[in-house]
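Can you read through this structure? Questions will come right after.
One protein chain is absent from this view; the other protein chains keep their places.
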Amino acid sequence: MLLVPCPYCGPRNASDLRHVGESHVRPDPNTATPEEWRTYLYLRDNAADWTTETWYGTRCCRKYFKVERNTATNEFRNPPMPGNKLGGKA
Amino acid sequence: MPEHAAPAMVSPITTSYPSVAGSPLTLADESTLTKTLVRSDQAQFGLTFGHSRMEGDAIVAATRPDEWTILGAAEAVAAAEAAIDRGGFTSVIPWTHGRACFRLSGADASRMLEKVCGIDWSDHMTPDGAVVSASVALTTCDIIRNDIIRNDIAAGGAAGTPSYLLVMDRSFAQYLFDALIDAGQEFGIAVG
Amino acid sequence: MAQSNRLPQQPHEVIDRGSPLNFTWNGKNLTGFTGDTIASALVANGVEVVSRSMKYHRPRGYITADFWDPNGFVQVGPEPNVRSGHRELSSGIAVDPQNVWPSLDYDVKAANGLVGRFLSAGFYYKTFMKPASLWPAFEKVLSTFAPGGTVDLEAPKDEFDKRYAHPDVLVAGGGPAGMAAAIAAAESGASVMLVEHEHRLGGHLCWGSDADVALAGELAAAAEAAGVEVLVNSTVTGRYEDNWIAVTQRSHPLATERLIKARAKVLVVAAGLIERPYVFAGNDKPGVMLSGAVRRLVNLYAAKPGERAVVFSANADGDATVADLERAGIEVASVVDARSGANLIEAHGGSKRVSSIEFADGSKVDADLLVVAAGWTAPTSLLNMAGDRPVYDESSARFFPQHAIDNVLTTGGLAGDGTRDELVEHGRATGRLAAERAAAVRHRLQAFTVQAAPVDGDEPAWADDARTPLGRDPHPALFQSTSTGTKSKAFVDFSEDISNKDLVAAAKEGYDSVELLKRYTTATMGPAQGKLETVNTVAVLADARGETIEEVGTTVWRPPYAPISLGGLAGRIFNPHRVSAIHEWHTSNGMVPIQAGAWERPDHYGDPAAEVRNTRENVGIIDVSPLGKLDLRGPDVPKLLNLLYTNKWSKLPIEGVRYGIMCADDGVVMDDGVTGHLGENHYLMTTTSSGAARVWEWIENWLQTERPDWQVHVTPVTTAYTSINVAGPKSRELMAQLTDIDLDPEAFPYMTLRQGTIAGIDDCIMWRIGFTGELSYELHVPAGHGLHVWETLMETGADLGIKPFGLEAQRIMRLEKGHFIVGQDTDGLTLAPTTGLEPLIKLDKDDFVGKAELAWAMNDRLDELPRLVAIQTTDPTIVPMEATQIVRAGTTEILGRITSSRMSPTLNRSVCLGQVASAMAAPGTELELVLIPDGRRVTATVMEHHAHFDPEGERLRA
Partner (left out) sequence: MGLFNLGRGSDGRPPKYSAAGLFAKGLTGGEWPRVWRDVPLKKSYDVIIIGGGVHGLATAYYLATNHGITNVAVLDKAYLGSGGSGRNTAIVRSNYLTPEGVAFYDRSLELYNGMTEDLNINVMFSERGHLTLAHSDSALRTMHWRAEVNKLQNIDSSVIDPQQVKEIVPSLDISPDAHHPIMGALYHPPGGIIRHDAVVWGYARGADHRGVEMHQKTEVLDILCEGGEGPDGKGAGGKVTGVRTNRGDISAPVVVNCTAGWASLISDMAGVRLPITTQPLQAAVTEPTKVFLPAVVVSGSLHVYVSQTDRGELVFGAAVDPFTNYNVRGSLDFTEGLAGHILELMPGVSRMRLLRQWAGLCDMTPDYSPVMGFTPVEGFLVDVGWGTYGFKAGPVSGEQMAECIATNQTPKLIEAFPLSRFATGELVGEKGAAAVGH
C-alpha cells in the first residue's frame, strides 16, 4: 500500500485518497482550438519519471493537492515523504 | 390544520444488543447528540485541523483544514456556538441529523480500531484529543479521541480510559454499528 | 504395530508422549502424539510413500519434511494441499494422499513412468494437435492429471480475520539472529513484532545440540521479557511499497488464518537458509532426505526415517546428522564427504524405497536412507520485493543480498555464516541499528502527521550501518552430479517432475533464458515457488550454456513468500450498506427491496402498477432519501451553478427551483437535478442518487483547483434530510392538513419552494416539482424526524386513499412523462443537446463545463449524433425489453436501441425512450425493433414529445 504524503494530513494510505491524475491546464473554452481542447482532454505525458499529479483526500482532508511522484519507483517528493528513508525503494 | 406534536429525534440505530455492565470494551450510540458544522476561512476555537478540546461541556473538533464540528447536549452546543468567529467567510450549518455518532471505550479500544481502520492508534500518533478522518470498515468516519476523564464505569471504565467518538454519515450508521459489534467479539465488546 | 518407527525418548523432542492423538491416513487408523506434525506422525507409523508425482506418478516420500516439502501435500478433510511437514497433528483428522488413482500403492497413471521418455518438457505443445476437434477430449484427460487436492465447495466457511499494525521494527524469522535482533530493538525502546514461520522460536537451534536448544530457550524468554510481540506459526508473506508488510498468522485462537497488515518503520529479514536438494539420478526415491529433514524427524519428533543410512555431507549440518543418527541408534553404513571430492552417482531401488547408493568411485552401499547435505539456498524473496537483486557468491555457493536498503536490514544466514555467538551478536547489532533508524522515521512521521502528539527535539540522525559483517564460509558448489549413462531421472523440480535432462533439452530448443526456461518447462512454478528448485535450475542452465550461475542470473521471487488462503486474504468482508430513516417502516410494510448502489430501498410494495394508478388518481408518497443533496452557501454560488450547469442561474429568485444538466468538459452528460434557492447566499442542490458522491467531489475540484477565489461552502446533506415525494391530484389536500404554508397554486406555484413546519417538525423544505408528472411536493425534513413525518402522512392521508409507492412505480411514471435517467437513457458518449434539452444549453454564457465541445457539436455535427426520443410500438401490448436494438428495416445495421421501456398502467400501452440515429429521430419515423429474446421484428414510431402522457404538463402545474 502506497503511503501518500498528504500535505494536510501527513502520510496516508493510498486507499484513503483518490488519484486524480497528471496535472494539466484547462484552456479558455472561448479561444481554444479543437486541437488544444482535446489535447487538454485526452493527451498526457505519461512519463516513466517524476510527474506532477493531483490527489484528492476522499477519506481524509477532502482537499485536492499536487505532489511529485516518480511513476517508475512510486517515490514521492515535494512534499517529501517523512524521509524518503520511509520508501526504501530500489 | 390540526396540531402535530414534534417527537424527539430518532437515532438510526434500531437493533438492540444486550448491554453488559462493566464489560472491558463498550460501544455506545450517541447519535442524538446535537451537532453543528462550522466552515470558515477564519481560525476557530484556537483549534487547528486534527485537534479537539472541550468547550464547556461540548466537544469541539477541527475535522477538516477549514471545518470544525461541535458535539454535545443542545445547550452545550448552543453555548459553544457563541464562541464562533463569524468574521471572514464563515458558515454555520446544522449537522445534528446528518451525522450519527458512537462512543467506543475501553482499554482495548485502540486494538479494536486496529481491526477496522488503518490509522496508527498508538498514544504518540493519536493522543487524547486527536482528530482524524479515515475509513472504518470501509465507511468514512471522523474519529475524535476523547478519553474518559471522569470515573464512569457505564461509559467504559475508569478515568483515563481510552475512548473514541466515531462520527459518520447517518445512513451508514446501522451497518457500521453491527460491523463494530461483530469485529469486537474477540475483546468481549458490549453495548454501553 | 502402532508407531513402529517411533524412536525412544530423544533429549529435545517436542512431542508429548502422554497425549496420544488418533487420526486416519488413507482410511487407516493411526496414532501420533501432541506436538507431532502430520509428517512426523506418518514417518513414526512407518509410512514411506506419501504422494505420487505430478507427471509420472512416481512414488514419493518426504525429502525436507517441512513446510516446503514438494512431496508432502495431503488432503485434510475439506482442506486441500495441506503441508504435512508443517501442519501439526490434531485429534481425529482424516488425512489422505492427493494425486493418486486408484490408490497410493497401485497408481494406474504410474504407467506414465514407462512412457516418460516421450513426455519431455513441453511435449504437450508438440502434440494433441490433429485433429483439432479432438483437443477438448485430450484436454479433459490432461486435466485429470491436475495435481493437488479436492476443494469441498459445500464445506462451511472458516473464520478469518484481519488487523493493521504499526510496529517500529518487524523481524521476519525467529532463529538466533532474528530473536537477538528483536530483543536488542525492544531493549532500545522500539515496539517490535517478531514473526516465526515454524511452531516455535529457535530456528535451526531447535534440532541442534544441547547448547543450541538451551540458547533458543534463553533468547525466547528474553524476547518475552523485552515485550516483543511474538507470533509463531506465522509468516511474513510479503514486503510491499513503503514497508507495507503482510503477515499471515496461522496461530490466532479465533481465526483459521489472520492477515496482519503492518506498516513497519524498519523490516529486519532473518529468514535463515533453506537446505537445497542435490540433483542426481534417483534423487526423488523415497528414502532420500535432506539433512534438515532427518534432524527434525529424529531430534524434534523421535521419528525414525530409516534403518540403515548413508550420509552425503558437504557441511557441518551433514556431519551433525551422523551424530544424531548414531545417538538415535540408526545404523550409519557410510559417510561420504563431498568436501574431499567424493560424489553421488545414483540412488538405486525399487519403486517404493531406495535400496543402495552408487558413488563416483564406483562403489555401492546398501541403505534405505540417503541423507543429503549438499548446501543452502538463501530465501531472498523479501529482499527482492524490496528491490534488491541478490548476487551469487562462488566460494559459499549461494546468493547474498547486494544493495543496502535503508529500511530493510538483513541478519542471520541470509547475511552470512558464523558461530552461534557471532550470529547472535550480528542480530543484536542489527536490532540496535533497526531501532535507531525506526526512531528517526517515527520522529519524522510524528512531526508530519497532523493529529500526532507534538514531537520534541531534533530528528535523530540516520544511523549508519556500522555492523561487523558476518563471514562467509566456503562451501563446495554442489548442484548436479554427473549422472551420465544412468537410467533413472535426476530431478530438479520434484513437484513439477522436471529433470535436468528436460531443462537441457529445453535450453537447446532456444528457451535458454531463465524466464523462458521456466515458462516452457514450468520448473519452479510449483507450490514451493522455486525455494528448492530455482538455484538448481539456474545451475543446470548455466552448465548447458557453458556460463556461470552469475552470468545466467536468477529469477525474480514474487509474493507471497508462502501461500495465503483466499479466506485469510479476504478476512472479514465488509459491505457498507445504506438505509433511510424510514427503512424499518418499509420492511414491516411489505417492501420488496432493491439494491441501488450501497442503498437498500423499496422497489415496490407488491403491485407497482396499482401504486402508479393510485398516485395518478389519489395521492402516493415515495421515500426518495437517497436523492443526492448538497448544501451550498456563499456569495459565489450563482457563479458556481452557472459554471457547472449548462443553463443560466444568475436570476433564480429566492424560493425559486430550477432544473439543470451537468456535463464534463467533453460535453458528455454527467448528472442532472433541481436546485433550489433557499435564502440569501444559500442553495440546496439535488443530484442523482448514484451521482451524489461524484458531483460533490466534482464541485470541490472546481472550487479548489480552478476557482479558488470563489466563496462557496459545499456540504453533503443527503442523509441530513429524509426526502419524501408526495404526488397525486390529492397531494395538496393532504399537505394542507400537515402544514400552514399557503399551498394555493397562486401563492405556491410550480417550480418554487417554501420552508416551514410540516407535521410539527420545523426547518422542513418543501418544493413543487414533478418527476412523476403529477401535482407533487418534495419534502426534505430533518432525518431524525423522517419516520414521524412519513407516518403522519400515511395516517392523515388514509381517507384520501394514500398509498406508498416504490422506485418501480416512480420509474414508470417518469417514463410516461418522458423524463430520462442519466446513465440509463444516456451513456458515456451522450452529448447534452442530444437528450432533447437543447434549450437548456446556453452557449452565450461566458463559460461552463463542456461548453467548447457542445458549441462545436451543435454547430458542426449534431446531425451525426444519436438522439434520445420517445418511442411507441405499433402493437401497444408489446413491451420491447430495455436494450432492444433498433435496426434498418430488414437488415442487421444497428441504428439505435431502446433505453427505457415499461407497460404504462395509465395509457394501457407500452411506452419507451430510446437512442436513435439522428436521421431516424424525426417524429413519425417508423422504426424496426429486434425483440429480445426471440429476435422477432416489430415496428414502432418516433413520437413528437418525450412525454407520452400529459405533454403540456397541466397536471403538475395544477
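A few points about this structure:
All chains are identified by letter, namely A, B and C, in their written order; residue positions are counted from 1 within each chain.
Here is the rule we go by: a contact is a pair of C-beta atoms (placed from the backbone, for glycine too) under 8 Å apart; a residue touches a chain by one contact, two chains touch by 3 or more.
The structure displayed is predicted, hence computed values, not measured ones.
For the chain excluded from display, the touched partners among the shown chains of the whole complex are A, C.
Contact with the chain that does not appear here is found for just one residue of C:Y511, C:W585, C:Y605 or C:Y645, C:Y511. Contact with the omitted chain, checked across A:S23, A:T52 or A:N74, is made by A:N74. Set against the missing chain, the residues C:P476, C:G567 or C:G756 yield one that touches it, C:G567. Think of the hidden chain as still there; on chain C it touches residues 78-81, 115, 117-118, 120, 123-130, 132, 135-136, 139, 142-143, 146-155, 157-158, 160, 238, 240-241, 244, 246, 259, 261, 385, 505, 507-513, 515-516, 519-520, 527, 529, 545, 558-560, 563-571, 573, 575, 594-595, 666, 823-824, 827-829, 853, 856, 881-885, 887, 892, 894, 897, 930, 932-933, 935.
The chain not displayed touches chain A at residues 1-2, 14-15, 18-19, 21-22, 34-35, 38-39, 41-44, 46-48, 51, 53, 69, 71-74.
To be clear about the criterion, only the chains that are shown with their structure count from here on.
We define each chain's centre as the mean of its Cα atoms; on that basis chain A and chain C are separated by 25 Å. Chain B and chain C have Cα centroids lying 31 Å from one another.
The multi-chain contact residues of chain B, meaning those touching 2 or more other chains, are 49-50, 118, 132.
For chain C, residues that reach two or more other chains under the stated contact definition are 261, 263, 445, 449-450, 452. Residues 1, 8-9, 13, 15-16, 58-63 of chain A are the ones touching chain B in the complex. Put simply, chain C touches chain A in their complex at residues 240-244, 261, 263, 265, 386-388, 403, 405-408, 437, 440-441, 444-445, 447-450, 452, 462, 665-666, 697, 700-701, 704-706, 846-847, 851-853, 855-856. Those residues of chain A lying in contact with chain C across their complex are 1-3, 5, 8-11, 18, 20, 26, 28-30, 32, 34, 37, 40-41, 54, 56, 58, 62-64, 74, 81-83, 85-90.
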